[in-house]
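I have a structure I would like to understand better, so I am pasting it below and will then ask my questions one at a time.
For this view, one protein chain was removed and the others were kept in their places.
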Amino acid sequence: MKEARWRSPFLIAYLVFALLPIYWMVNMSFRTNEDILSSFSVFPKHFTWANYAVILTDPAWYSGYVNSLIYVAINMVISVTVALPAAYAFSRYRFLGDRHVFFWLLTNRMTPPAIFLLPFFQLYSTVGLMDTHLAVALAHLVFNVPLAVWILEGFMSGIPREIDETAYIDGYTFPRFFLTIFLPLIKAGIGVTAFFCFMFSWVELLLARTLTSVDAKPIVATMTRTVSASGMDWAVLAAAGVLTIVPGAIVIWFIRHYIAKGFAMGRV
Amino acid sequence: MARIHLDIAHSYRPHPREDADYALLPMRQTFEDGGAYALLGPSGCGKTTMLNIISGLVRPSQGSIWFDEREVTGLAPQQRNIAQVFQFPVVYDTMTVAQNLAFPLRNRGIDEARARARVAVIAEMLDLSGQLDQRAAGLSADQKQKISLGRGLVREDVGAVLFDEPLTVIDPHLKWQLRRKLKEIHRELRLTLIYVTHDQVEALTFADTVLVMERGRVVQSGSPSELFERPAHRFVGHFIGSPGMNFIPVTLLARALAHQAGALTPAKPEVPPGALTLGIRPEYLRLCELHEPGALPAQIEQIQDLGSCWLVGARVQPVAAGNAVGNGVGNGVGVGAALLRLRLARGEVVPQLNQSVGLQLLSPHTCFYDSRDELMAGPSGGVGDD
Amino acid sequence: MSRQEGAEVHLYPFDLQLEPGSLTVLLGATQAGKTSLLRLMAGLDVPSRGRIWADGRDVTGVAVRLRDVAMVYQQFINYPSMTVAQNIASPLKLSGRMAPVAIEQRVQELARRLRIEGFLDRLPGALSGGQQQRVALARALAKSASLMLLDEPLVNLDYKLREELRDEFLTLFAGGGSTVVYATTEPGEALLLGGHTAVLDAGELLQYGPTAEVFHRPKSIRVARAFSDPPMNLIPATAVAEGIDLGSGLVLDLRAALQRLPRLAGALTLGVRAGALELSSAQWPANFLKIPAKVALAEVSGSDTYIHLESPLGGLVVQRTGVHRFALGESVTVGMDPGAAYLFDAKGAMVFAPSPVHTAGAPDLLRAKSAQSAGTR
Partner (left out) sequence: MIKPVNQKAWWLVLPVILCVAFSAILPLMTVVNYSVQDIISPERRVFVGTEWFVAVLRDEELHGAMLRQFGYSLAVLVVEVPLGILLALAMPVDGWRASATLVLVALSLLIPWNVVGTIWQIFGRSDIGLLGAVLEALGTEYSYTGNPTHAWLTVLAMDVWHWTPLVALLCYAGLRAIPEAFYQAARIDGASRLAVFRYIQLPKLRGVLMIAVLLRFMDSFMIYTEPFVLTGGGPGNATTFLSQYLTQKAVGQFDLGPAAAFSLIYFLIILLFCFVLYNWMQRVGTSGTSAAGEQGAR
């Protein structure tokens, strides 16, 4: 279609609205706390890396990032690996109670983490998983596995079943077919899935905070606690915030071509 | 109502150098007002590009388009006053069938009463009258396609209606009925219709004039029987008819030509002696006794029973010009090796497998092609055209 | 091999024994059960009742990959992530019985036979439809399986490519190494391929036999209808003394044509192939039935013209060789040769079929017809 007049202005307006708050945080992350509180300015007058230095040198801070990345990674790997065969089953076969299982999985995606809060606390204490990366990774499976199955199922259904059949006729065993032929076909799907698993595990606060105290404390929790504890060190907080955005920004850049496709199936 | 004239070339690349860069090589083409035309060719021959250039969806990289005396090269489709029907059904899901058909009229501010009347007429033609108040979304693929056709035909003032393989989604045994509809509609409305297809049946059945296209060129434009009787280019001979025309390299001696002239009725311009390609359709290639004059010896390799006729494959051994074979064409025409197909009507004497027989290459229907694959001599224009 | 299946939905119980090492065409409209049958033969589906034998061995339950079959679909199915060469080689590699060198040679040889040697290191996605289907064929042939299944392999190609590949099939399968089953909706294709034909309709196996025989001696109206393109003209009739009465005062005189028949009686259906009807010819013998008609549409199929007519007997289709022009609504006379008549009884079973040679009209007319078929009218 032809470009309509209103588009570009509207788009620009929105992008400003979208980026301004972020810019503001970035701006503050390059200023000292005093500077921030004393004078109001739209750009850093006394530019400083100090806040970032604090975060990257103080273990309390950077271990937070490491912890987050660890459990997000674990979660991503588990989610995708268990979801792959299940998604294949859903996209290719009918079996007793398939619809019900699928629905039940979806309900978990929709359940408020708050509901699981309490029982998780109890459960993980009893099995002694409290304050471990695994605990958070497992907890996040509740919403990430259903999501992964859902997205992958969509991608797999887009691949003609005749390919599977031809492979079996040619004499492929299921595992060999799945690994050597099928996986390459749904690379994109796996990428998108991984992205969404990353995203939802990375941004989640409630469970991550409740299930950890020291050793596995995620960055998100570190921040909230700094807030409550030592008055308000806005500058450092801002720097921390900026650093939490970076990983997401990187990931999204890599799979930008697939995002639309991933969303296309409304599988989010 | 308009007479459409094209003088264009088109390339999807910025700076086309050789022919391969062109989707359409430079061409002039005129579509007379009220004619039924078909653009026939294999996929990728540029037929759809040409259609979209006429409708204005694609702007030609060179040249100009004229509707009557008005140049429309730069105009958008809606300004050109044409209608187009696409390969896959396009219906507005939220509207009823009637609203769908009326849509083009509404957009042009035609008043309700006239619109309704017109819709009724078109619906009647396509026997959609029953479904007028149904939601278009619910209908079957071929019903939807009928709606698309209807939207194409609904405007009376339309300059031309363009079809892009409109029957692709139609169920095979419904196709001939829709073809019939289209022909009737053409007869009643006398619109200029241009029909793109890769299927010879569609083209030859639908059109009064068929433009056969290949690699961005129009290789021949003529009536179905012209295409069948005297293909202007080897590609046409091969593409029209199943199986297509037989081709066999021959050399004519001057003497022989004189001798054979009787057979080439009336071949103007005279076929110059030398190397060229002889083309004859399986329907016209006849068996004969080896001793008959002009008989070319061959061996039967393949016999297929097609129910209503026989399809026979005969292998011809090369013969040098000048030396007589039997007292066959050899003395006049040198012949290269080839597998020739014959169609024998039911009940004609069918030879045995591996039997050696004579073939009559020269008949009123024989065509001769030069090294550029273009027709030099063939049956006089009117043959079979009635 | 003998098969006997009954899958409630798609196929009614039947028993079919394929000629070993021959080509069998499954002919039937869409939804006739061709694909279901192929899938059962391949072992992709399991019959709800009955068993499947291959060379005397019961393979009903056997897993697909352990069977000795190959299959080609109507969609062009290849492994998109592998090159053409790898595609063709994959079944050989898996069998594990061949040395890499031997595989390499086999691939080369197949590629040459299917004229795709040029694209061996490309990905299937980069090829045209025709070439993709050639690759699929090559891969299927590579196994040299004893059972080769083709499910409308040409339906998605345009007709010139179809002709080309169809001719190649004939040579490819001429070897007779494997039993070939070829599903198609087009009677013409069945005839071109020859071999044996099994006519399926609505999940029933109607008739199985040598293709020509099935065509010329259809057991029933259903077979005749399924195995005729353009559709056979079917006209309700009642037996009378000198032949059959078609109503509206038209009586077809069969005395000459069929002495060697039991007396006809009661309601019948007359069947005449489009090719056996003739248009406005001076030299029809007396026993020809002349039917006035109006042209509804002349379909030109390239080599033939199918003239759809409206007549007192209902719609008729006449086939003429060559390309001819008719104006819509033009009135013509149709000549029907009693010798070309098929007769079906009230239950639709065939009671008389003309001898194959005879279907084009009385012998003395042959020359005339061929001369006439040379175009001018």
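When the chains are written out, they are named A, B and C in that same order, and each has its own residue count from 1.
The rule we apply is simple: contacts are C-beta pairs under 8 Å (C-beta built on N, C-alpha and C of every residue); 3 or more make two chains touch, one makes a residue touch a chain.
Because the structure is predicted, anything quoted here is derived from the model rather than measured.
Engineer: Of the listed residues B:Ala9, B:Leu57, B:Leu290 or B:Met376, which contacts the missing chain in the full complex?
Structural biologist: Touches the omitted chain: B:Leu57.
Engineer: Out of A:Tyr52, A:Tyr71, A:Phe155 or A:Trp234, which touches the unshown chain?
Structural biologist: A:Trp234
Engineer: Residue by residue, what part of subunit B touches the chain that was omitted?
Structural biologist: 55, 57, 76-78, 82-84, 86-90, 92-95, 103-104, 107-108, 141, 148, 151, 168-169
Engineer: On subunit A, where is the contact patch with the chain that was removed from view?
Structural biologist: Contact residues on subunit A toward the absent chain are 1, 4, 6-8, 10-11, 14-15, 17-22, 24-25, 28, 36-37, 40, 42, 78, 82-83, 85-86, 88-90, 92-96, 98, 101-103, 105-108, 110-120, 122-123, 138-139, 141-142, 145-146, 149, 157-158, 161, 199, 202-206, 210, 219-220, 223-224, 227, 234, 237-238, 241, 244-245, 248-249, 251-253, 256-257, 259-266, 268.
Following the convention adopted for this analysis, only the chains that are shown with their structure count from here on.
Engineer: Thinking of each chain as a vertex joined to the chains it touches, would you call that graph a line, ring, star, complete, or other?
Structural biologist: Here the contact pattern is a line, an open path with two ends.
Engineer: Can you give the whole-Å distance between the Cα centres of subunit A and subunit C?
Structural biologist: Between these chains, centre-to-centre, one finds 57 Å.
Engineer: Show which residues of subunit A lie in contact with subunit C when the two form their complex.
Structural biologist: The contact residues of subunit A facing subunit C are 160, 162-163, 165-173, 181, 184-185.
Engineer: Subunit B touches which residues of subunit C in the complex?
Structural biologist: Subunit C residues touching subunit B: 158-160, 163, 170, 185, 187-188, 191-192, 194, 211-212, 215-216, 228, 273-276, 296-303, 306, 308, 319, 321-325, 328, 356-361, 363, 366, 369-370, 373-377.
Engineer: Can you list the subunit B residues touching subunit C in their complex?
Structural biologist: 42-43, 172, 176, 179-180, 183-184, 187, 198-201, 204-205, 223-225, 227-229, 238-244, 281-284, 286, 302, 304-309, 311, 343, 345-348, 363-365, 383-386
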